[in-house]
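Only one protein chain is missing from this complex, and each of the others stays in its spot.
Presenting chain A:
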Amino acid sequence: MFEKTLKYLRSLRFTIVLIALLGAILAIGLWVPQQSLLKDIYFDWKAQSPRLVAFLDFFQLTSVYTSWLTVTLWALFFLNLTLVMWQRIPLILKRIEMPASRIVDPETGGGFVFRAAYAVPEGTDGSSMVTALEKRGFAMVSNDSGFYAVKNRLSPIASALFHLSFFLILLGGLVSFYTEFIGFVDLAVGEPFGGTLAQYNARPTPKLPKVGSLPEVAFTVTSVEPHVVRNTPTGITVKVKEKTGAEHVVDINKPLNTAHSSFVFKHLGVAPLFVLKDPAGREVGGNYFKLDVVGGKTDTFRLGDLIFTARYYPDYEFKDGKHRTKSQEFNNPTFFLVAERDGKKVAEGTVPVLGGLNLAGGYRIEMKECPFWVRFYVIKQRGLSLVYLGFAIASIAVIWRLMFYRRELVGAFREKDGRRCLVVAGKSEYYKKLAEDEFARMCGELFGPPLAG
């Protein structure tokens, strides 16, 4: 029973069943909103269809990539791979050996797709032929009965490397999973970041590492310059200065990488400095407010006893009785503010940079400046080098195995119709027809035209 189970567990049939099941599960994850990936959609959906979502939650179909079923399938996949490799590696090592027993009769040996005979001058020995084949990349073994030659002898090792690279990727993945910290932090120009947990955004909740520490980095954002061309964001230049004095430029595709951590630019906002003045013109309140208003969204802030709703126009114009933006370029940044006290509107109007809006009772709100703030996606992981090494080995191994496959040739000198001739037979992995053509061409070049029959 044990032997039978073990045999099934290490069979390729089982591999295929597992991969098919994993494929099906991955496909489920595409159609059922996943909690970890689509939080907003998931919670909206849960509010609308609580029973259905509860049912799917119960079977972990809304967190399918980390569900017990998926983890079990991956575990079985790697168990299967381990058993298969355990069985295959000795076979692979045996396969790359060159014992004399591989020299078989080219006329009767089985499995060869190409057979031919070539006339050779009397007295020709094997040495010239060995040299010619070695020049073409064949490794040789020969004795009195003939020779065995193989091209790309070590190619089967690539097969083992390809499959073993999965273990590196798995190991790297596990290390990165357990050491992973993920958080978001919003930083305005001039705002220092010290790396404490309290500085990260409360929502979404930072994911703390099971092993290891938070990113140990401290810096200040010194400038933010977004680039927009014809309404398409084409880049952003975020300059940061580390506590150590080192300066970096962060852009899209160019995160701040330091101490196993990446600070990836995710979002842009504006952080205007609004001040509230009393009827005598004295400042009675003021602050930088990080507003998430780029792209047409509205946001609110509180100043004094007033609540302001802000809409932002990066390139403001008043046309046809409507407030609008000419483009997404930051040419004329202007806010449209609605001020409310106790739920009642008390004033509304536009406020450009260095402009203001008169409020009830002689008060006035003014915008002194309008710098940007940026949201960084902060991720710290270890083990990435293992993952990348796994990718590199997998890529190299798949090229090695499938493009530099083995071609085997056996041959012997014989007497035929009173003439000395070389009889050869060849076979190849994967491509029978290709091998036939290749052997015919190569042997023709080396030994001349084949003998008829």
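As a working rule, a contact is a pair of C-beta atoms (placed from the backbone, for glycine too) under 8 Å apart; a residue touches a chain by one contact, two chains touch by 3 or more; residues count from 1.
Here is the rule we go by: contacts and distances are computed from a predicted model.
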Candidate names "Putative DNA-binding domain-containing protein", "succinate dehydrogenase", "Urea ABC transporter permease subunit UrtB" or "Cytochrome c biogenesis protein ResC"; UniProt protein name, chain not shown: "Cytochrome c biogenesis protein ResC"
Option touching the unshown chain, where A:W45, A:Y65, A:Y178 or A:F336 are the choices: A:Y65
Which residue of A:W45, A:F78, A:F301 or A:Y377 touches the chain not shown here: A:Y377
Residues belonging to chain A that touch the chain removed from view: 12, 15-16, 19-20, 22-23, 26-27, 29-30, 34, 36-38, 41, 65, 173, 182, 227, 229-230, 232-236, 251-255, 262, 264, 377, 379, 384, 387-388, 391-392, 394-395, 398-399, 402-403, 430-434
